[in-house]
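Left out: one protein chain. Kept in place: all the others.
Going by the order they are written in, the chains are A, B and C; count residues from 1 in each one.
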Amino acid sequence: MNKEEYKLHEECGVFGVYDRSGETDMASAAHAALYALQHRGQESCGITLNTDGVITGHKGLGLVSEVFPPEVLGGLSSEAKMACGHVRYATSGSRIVENAQPLVVRHCNGTLSICHNGNLTNAPSLRRRLELNGSIFHGSSDTEVIGYLLTQNRLTANSIEDAVSMTMHQIEGAYCLIIMSPTKLIAVRDPHGFRPLCIGKLAGDNGYAFASESCALDAIGAEFVRDVRPGEIVVVDRDGIRYRTEHCNQKKHTMCVFEYIYFARPDSVIEGTVVQDARIRAGKFLAKEHPVEADVVIGVPDSGLAAAVGYSKESGIPYELGFIKNKYIGRTFIQGSQKQRESSVRIKLNVISSVVKDKRVVLVDDSIVRGTTSARIIKLLREAGAKEVHFMISAPPFKHPCYFGTDIPDSDLLVAHDRDVNEICRIIGADSLGYLSIEHVKQLAVKEGLDFCVGCFTGEYPVAEPKEQMFDPYSQPLSLSGKKSI
Amino acid sequence: MNKEEYKLHEECGVFGVYDRSGETDMASAAHAALYALQHRGQESCGITLNTDGVITGHKGLGLVSEVFPPEVLGGLSSEAKMACGHVRYATSGSRIVENAQPLVVRHCNGTLSICHNGNLTNAPSLRRRLELNGSIFHGSSDTEVIGYLLTQNRLTANSIEDAVSMTMHQIEGAYCLIIMSPTKLIAVRDPHGFRPLCIGKLAGDNGYAFASESCALDAIGAEFVRDVRPGEIVVVDRDGIRYRTEHCNQKKHTMCVFEYIYFARPDSVIEGTVVQDARIRAGKFLAKEHPVEADVVIGVPDSGLAAAVGYSKESGIPYELGFIKNKYIGRTFIQGSQKQRESSVRIKLNVISSVVKDKRVVLVDDSIVRGTTSARIIKLLREAGAKEVHFMISAPPFKHPCYFGTDIPDSDLLVAHDRDVNEICRIIGADSLGYLSIEHVKQLAVKEGLDFCVGCFTGEYPVAEPKEQMFDPYSQPLSLSGKKSI
Amino acid sequence: MNKEEYKLHEECGVFGVYDRSGETDMASAAHAALYALQHRGQESCGITLNTDGVITGHKGLGLVSEVFPPEVLGGLSSEAKMACGHVRYATSGSRIVENAQPLVVRHCNGTLSICHNGNLTNAPSLRRRLELNGSIFHGSSDTEVIGYLLTQNRLTANSIEDAVSMTMHQIEGAYCLIIMSPTKLIAVRDPHGFRPLCIGKLAGDNGYAFASESCALDAIGAEFVRDVRPGEIVVVDRDGIRYRTEHCNQKKHTMCVFEYIYFARPDSVIEGTVVQDARIRAGKFLAKEHPVEADVVIGVPDSGLAAAVGYSKESGIPYELGFIKNKYIGRTFIQGSQKQRESSVRIKLNVISSVVKDKRVVLVDDSIVRGTTSARIIKLLREAGAKEVHFMISAPPFKHPCYFGTDIPDSDLLVAHDRDVNEICRIIGADSLGYLSIEHVKQLAVKEGLDFCVGCFTGEYPVAEPKEQMFDPYSQPLSLSGKKSI
Partner (left out) sequence: MNKEEYKLHEECGVFGVYDRSGETDMASAAHAALYALQHRGQESCGITLNTDGVITGHKGLGLVSEVFPPEVLGGLSSEAKMACGHVRYATSGSRIVENAQPLVVRHCNGTLSICHNGNLTNAPSLRRRLELNGSIFHGSSDTEVIGYLLTQNRLTANSIEDAVSMTMHQIEGAYCLIIMSPTKLIAVRDPHGFRPLCIGKLAGDNGYAFASESCALDAIGAEFVRDVRPGEIVVVDRDGIRYRTEHCNQKKHTMCVFEYIYFARPDSVIEGTVVQDARIRAGKFLAKEHPVEADVVIGVPDSGLAAAVGYSKESGIPYELGFIKNKYIGRTFIQGSQKQRESSVRIKLNVISSVVKDKRVVLVDDSIVRGTTSARIIKLLREAGAKEVHFMISAPPFKHPCYFGTDIPDSDLLVAHDRDVNEICRIIGADSLGYLSIEHVKQLAVKEGLDFCVGCFTGEYPVAEPKEQMFDPYSQPLSLSGKKSI
């Protein structure tokens, strides 16, 4: 069951580190952190290093293990005291190296390296305005827009952090940024706090690190300090760490709930809650909302496992390991399999027959997107002898687009877009189907004041929906260009 | 926690398929089966195809995904009606392409393709005898010895299966063989049945397949029929399937118990028992033998998970998901990490802190080899706040070498070799340590007449220990060669 | 004798093609053309395709054969009617994918793809002015500057060709450009005509192609029409071909003479002269200027061969094949050889001993840069038994930098920078040394009105030398950035 096939996609993971002592090898640290964040994006990745103000690095299309083979990793600067890293998921149309990050902005005021996780709702209008003023773009990512605004604001600002603050007045939507200037490392989180971003402290009080998730801090042996606050600008330089809060407390904190439900790694701590605990809680809520008579609870690996444990705890129905997932399947296989028959799904995911044979099964997963994968998994269970399959989803039905960095397919591809639960249940072939309610979703976290963006379920968004589509230079139809000058 | 680092190694997985209808693409089938068997060997792999008696194929060092990229897979014969496949684990000294399988034996009586899983105890003396009669060897594997014997016996035998039967009188130890001649596909299991081997039937009654584990049959959509019996020779050709039993029932069936405990995939069915069920049973026995007061049971992923579920079921202590394993770590990373610090273990395995913090933890794993990895995992748990760590091993202590195809390190590297449980417990830093008893090991399977080889625990082997070391041509010291002729 | 080691470097080759019939596969044509132009740049390359106004493509670091393996080439658009291609030589500091071309400029007025060969003398000031107006740069090449100017001029121009014309008023120095807009293919050559650029006609009158050298037209089966005139703008679209000449005849045509002497392929025709003929002419002039008594004339392969033939013709001394060059040496070898001894020069170039043994040898090459390679070759000849070695160079001594696209090392590395001919002769170990005179250089071409830039020999340039150094963002020392904002 390959993630690419049936899952939503997070769009990025970001990382930055500043070690004033020079004791940590920055390239190794960034490399380890990107391994820990790889689940947030598998299409491209990159690392930049800051050695006495000179920014160098490497990036490319592929996994961290592909883009950074030993000879490349070994060739990176070993004298750096700052590093940034980025992993990216790219929609198919824009899978070009120009979109890989960190973006490096060369400018006479000093090179900037920018890592971005999120999606700006006003990027199209900002980009158009920049273009009409003579700016050019190499790729299609929002990050270039941010690069322009930062650069232009810096021309008049007193400092790079002032430029960051000015830029935050211009951009709207979801963004976590790691910005590396010749002398500073800056972390920024948008005022709604859509995406996670946290602060860590290096051993020996030698410096600081920022990461999308705390698991990346663990990977480099840094100590988790706290989340960056929504709207906060955190600056690290040789004088230490400073916090700017002028953009804080202006908006409701509406984090993307899918960070808890699916995107983040179970061992990460986000806003005070271990991700796995939120998932177990989701499973418990599901059991309360949708109790069934069954013999066994199993989760779809890997992201349905924790909610299945929660369902089991609440319902008392035994939790079992029902599937084995082939861990040697890579992207090559998927390509190859296009020639292969439908039945090849078993190469990727197999049922442990003794667990489900003649049993009434509660099957737990985190979402249904198109429904085809769910239908296949339920079919596998029935072929293995399951008497009943009750399908429990640890989230409400997807019905609406996301404007904040999650790659949800077009609404008409969403099985839940214009169907009720009974219809979906019939389509995927389950005996019953239960979704988590919006009310319970809002209780997944324990933190005071933390609300969630649930726009993809309700169609109501914390930020105004974008008025215009991004002009997509990759599929620009010729007729759109009315200008004579083309 | 990479398998290479702290685990035992199975040495091989074998596969063969015969489709008289020509409907199945043999190369795709073998490819899918090798993906399913990849856990049995990751160092080299190969596929041979039989097209109207002509044997072609490809093999190399690396994973299936590396040795068979789409362009190679696409270039294999598409008209074949038979195929063999092999995955191999190789000890470091012999990681050469000459040892990759299937071995193809070119001979005027007809080319043979041979796949072998196991280890012959009398290979050194057989090889020496062959060499003294003028035979030459390209690699160091036992399989070349088998190739010679088969070929020499065939010179006088009435059929290739007679040659196989004659060869079985000469070789001793553990072997599962898949032999492809120009017209026949033959599966053989040694009279002790050390390693698993099973028979499957293709859809539409079009032919048969053999595989080390039933998960490979699932991967190609074949129906599991039964295990090959110890000593049995199964022959498939255009006339159908035939069974020769002259070597059956001569020895006690002493299967390697580690197939249940660690090597085989949980979804495979071996001798009537789903592997995962045997592991859950091991966990239950452990709970009976070593009851402790604790708050939570967690398993070391992936092979300790099922036994942890069993321990939980029997003890009533709740089962939790305590670790997250990084699934993007490949071999490249391991290489790279040699420069990195000890702490980098967290890149591969991280603890879910909320599960263990301030808890008394029962930690379940399948074995302790050197002890260093276990010590590191226990340390991770303590750093995450575990109050107590009780370490339960779903097997008895390793104390002795294996002569039947498992790569156990030299005895002096085994932490249990000359230490009692208390000493080991102290070395790895656990609060208590429990091993499964030999008595319970013998109850892991449910099949009548199935006994186990427990030589690595007891030093008592079902077959006489080899009298001489294999002459290792890769580290042949000059002084050993007393002969003038060198 | 690897080119990388001792030779000057051309910086680029450009190509563009427009086939209104759609009969030619544009990707294959661009690919073939880049193979033909590969000698002009081996560090990166790229192809862009225009399919109904949508611009796609691929680029990367490496040779054409490396960046475009069959699977990549096969994946490019097959419906395109226009294509551009570029090969690039990059100085070590800027060997980053951001500098690979074609540059693709995404803009709401229409995407542009830009290929550039040359070097702007006022790029630093243009870039600084753009930066101070808020522009950002991804790489260090002049091409981004051109991209900005074209885009900004197009905002007010009536057409893209008007924008090109406006841009030509702003940029100074050497440039050959191929610009692909959604509907047009435009070729531009700077008013001095520093670098070559020619026009070809596709078979069947289906369209046109542009290329740095005519050998690329041969490679795609196009018919050579003529050179683009200095200052000319040539536009191809569905209405056919148009020529704009407002920038023509404003400057003296001062082509880089090294295009004849070394850079261009011998079979290319530039400004009416077959390149090889110019080289043979150079050899004849050399024989007139520097007659010697000798037994044999040999050329250093490959670029010294034609001049050696010319020397032989004029002098009557027999021409012989004196060297064999190993054609299997790739970049990998060069890397590896750093560990190897000095003597390993013979792996790359070996002397045919019978040709030179006991002979007085005239050795012809096109240039001496540092002198070390020349010294080694002369030593090889002496070791092979040459009695005398008279070294003839088919160009004057290099003494000054080039600002127009040739990568000449820093002056202090040039052996001729501050030495007279006798000193150089002693350093390289020749019996006599002759350089071609400036007067003869000027007679290499036969075309009326064609003059040459000989700045690297004389220090007198046809365009004012750049006033400021390009700000190099890759080695930007921290102290340079005085601004607080960093």
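Following the convention adopted for this analysis, a contact is a pair of C-beta atoms (placed from the backbone, for glycine too) under 8 Å apart; a residue touches a chain by one contact, two chains touch by 3 or more.
Not measured: the values here are computed from a predicted model.
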| item | value |
| --- | --- |
| Selected from B:E79, B:E98 or B:D205 as touching the chain missing from the view | B:E98 |
| Contact with the hidden chain (one of B:G41, B:G147, B:G207 or B:P230) | B:G147 |
| Absent-chain contact - pick from C:V309, C:I393, C:V415 or C:C453 | C:V309 |
| Those residues of subunit C which, in the complete complex, touch the missing chain | 25, 28, 31-32, 35-36, 38-39, 63-65, 69-70, 73, 215, 218-219, 221, 265-267, 269, 274, 276-277, 302, 305-306, 309, 313, 318-321, 323-324, 326-330, 332-333, 335-336, 339-341, 343-344, 346-347, 350-355 |
| For subunit B, the residues touching the chain missing from this view | 52-56, 59-60, 97-98, 103-111, 127-128, 131-132, 134-140, 144, 147-148, 151-152, 154-155, 157-160, 162-163, 181-184, 471, 473-478, 481, 483-486 |
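Note that only the chains that are shown with their structure count from here on.
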| item | value |
| --- | --- |
| Chain of greatest Cα-centre distance to subunit C | B |
| Between subunit C and subunit A, distance of the C-alpha-averaged centres to the nearest whole Å | 45 |
| Intercentroid distance (Cα basis), subunit C paired with subunit B, Å | 59 |
| Centre-to-centre distance between subunit B and subunit A (centres being mean Cα positions), rounded to whole Å | 38 |
| Shared-contact residues (touching 2 or more other chains) in subunit A | none |
